[in-house]
Structure formats: structure tokens, C-alpha cells
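With one protein chain held back, the other chains of the complex are shown just where they sit.
Moving on, here comes chain A:
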Amino acid sequence: MLGAPFRYQRVEVDGVGINAAVAGTGPPLLLLHGYPQTHLIWRHVAPVLAAHHTVVLTDLRGYGDSDKPAPDPGDVRYSKRAMARDQFGVMHELGFDRFTVIGHDRGARVAHRLALDHADAVAAVALLDIVPTRHLLNHVTRAMSLGYFHWFFLAAGDIPERLLAGNMDFWVRAMIERLLAPGTTIEPEVMADYIRCMSSPAAIAATTADYRAATTTDLADDDAGMAAGAKLRCPTLVLWGEKSFVGRNYAPLEVWSGYSENVRGTALPCGHFLPEEAPSPTAGLLLSFVDETW
């Protein structure tokens, strides 16, 4: 848990309880984490942002201490659309009808969908270390499928749940360590909390459904959106780790310019976990982005 000035509260959105921590005053920022993590990824960045802004940190549906509804056969319940609706609802409940959303990893996919589906509410969006789901899945190469092996494994029916049950300590550690730049570590108590939150059968079911949705519902939603010309129109900041798979294998600004009309961004000297590996530059870039766009 984050200490003062952060205060925790549970926000119910359409019957799903979302764990949220709030601090600061000023223009509101919503921060979303990725897999296999929680809002704690922002522990170094959020206090810096909260000196100037209202900062809302949540756990995504299915993750952390948020509710984990049982997955449905159509993968709708863990579509990015449903996960984005939760987060829009949280901000609305907290009284913020216009805000900036910042997401890392899965949280960035939710942020992308949130900015598309609730364009009036999103002043600006920052996307950390991803290229769009649709781009990834339309450009599967040997390197991509090896680099993103967990996308295919976690989406493969019931085998991930059966193999991971009871082994989440190993899995969560391995999944994080493989993407950290060499020489970086996560504090043991933080890692322990990531593992705690991922270990229940409900969490394993929810988080695998998140990945199944990427290859089914989300891809269909993204294809339909692109066919209808739905690009991001709000200011879009794209940050990535120069040592991450994204940094080594994609030209992120070029790719994102196909999905947003207003893109800027840069690489940071780290691996995948920008807010934990390079918190100061990450916070600095986010602050100036929000200053320029609010």
C-alpha cells in the first residue's frame, strides 16, 4: 500500500469494485498499471505527480485488489472496452469528467481504448512501452511471437490456468525479471505484493481472460474502429524503454502515428518497466506533457 498522502477507497462501477488510491489537487491524472502488476508500479512516480496534480491510481478489473468477475465465454468481460468503462466510471464517481490517462503495458491498452471510447473525457493520453494490439497481431513474426510468447500462451484456453495454478511465485517473478533491464531489481516487498495479487484462482482466470480478449474481442473492436476511421485525436505521448522489446523491435512513433493524429514521444534508458526503472525521467516527461496539454 502507498502511504500518505495517498488515501485508498473502493469505487463501485456497475457492480465491479475497483481499488483506487487518490492524492493531490489540481488537474486530474488517472494512472493504469500492466501485467502482472498493480497500481504499485507508480510508487516512485505518483508522489512526484501528486505535488502538482490530483493523482488517481487504480487496479484494473481482474488485477490487484479490484474485483475479479468470472470470465465469460465471449471474452467481453475482460475486453479493453469493459476495462476502460470501469476506469471512466471511477473518474466520474470521483467527480472528474475530464482527465489525462497514463497507462503502462495492459494499462496502456486500456488507456488507448478509454481515449477512443470516451474521447470527451480524455484531455490527453500517455502510453508506456506498447505498440497497438492491432499492430502487434497484424505483424506477427518469429521475433514477435518469441518476444510476446505469453500473449499466445495466456490466450491458449485452459492450459495457462492449469499450469500456473500454485506456481505464480515463479511465474510473476520470471515474467518481470525477463523484461527488466540488466542490473535493475524490484523491491522484495513490492514483488511479494504483485505475487499475492496474481496468485488466487480468480486472478489467474481474470488475467488470462485479459490476454484471450486481446486476440479476440479487442482485435475485433480495434479492426472495427480503424475501419470507421477512429484514431486518437487528443495529444498522445508515447514513451518506451530503449532496452525493451518495443524499443528494440519497433519504431513506436511511426507505428502510433497510424493510430493517433497527435503523437509525440521518446525512448528512456531502461527496459520495459519505465515507472520503476526510470521513475525520475518518466515523471518529468509526464509532468511536462500534462502541462503542455491540459
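In this text, a contact is a pair of C-beta atoms (placed from the backbone, for glycine too) under 8 Å apart; a residue touches a chain by one contact, two chains touch by 3 or more; residues count from 1.
Criterion: contacts and distances are computed from a predicted model.
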> UniProt protein name for the omitted subunit, picking from "ABC transporter permease", "Electron transfer flavoprotein subunit beta", "Pimeloyl-ACP methyl ester carboxylesterase" or "cytochrome-c oxidase"?
Replying inline: "Pimeloyl-ACP methyl ester carboxylesterase"
> Which listed residue, A:Val76, A:Leu137 or A:Val190, touches the chain dropped from view?
Replying inline: A:Leu137
>> Just to verify: which one of A:Ala119, A:Leu163, A:Ala224 or A:Ala251 makes contact with the chain not shown?
In response: A:Leu163
> Residues of chain A in contact with the chain that isn't shown?
Replying inline: 137-138, 140, 142, 145-146, 148-149, 151-153, 155-157, 159, 162-163, 166-167, 170-171, 174, 178, 215-216, 219
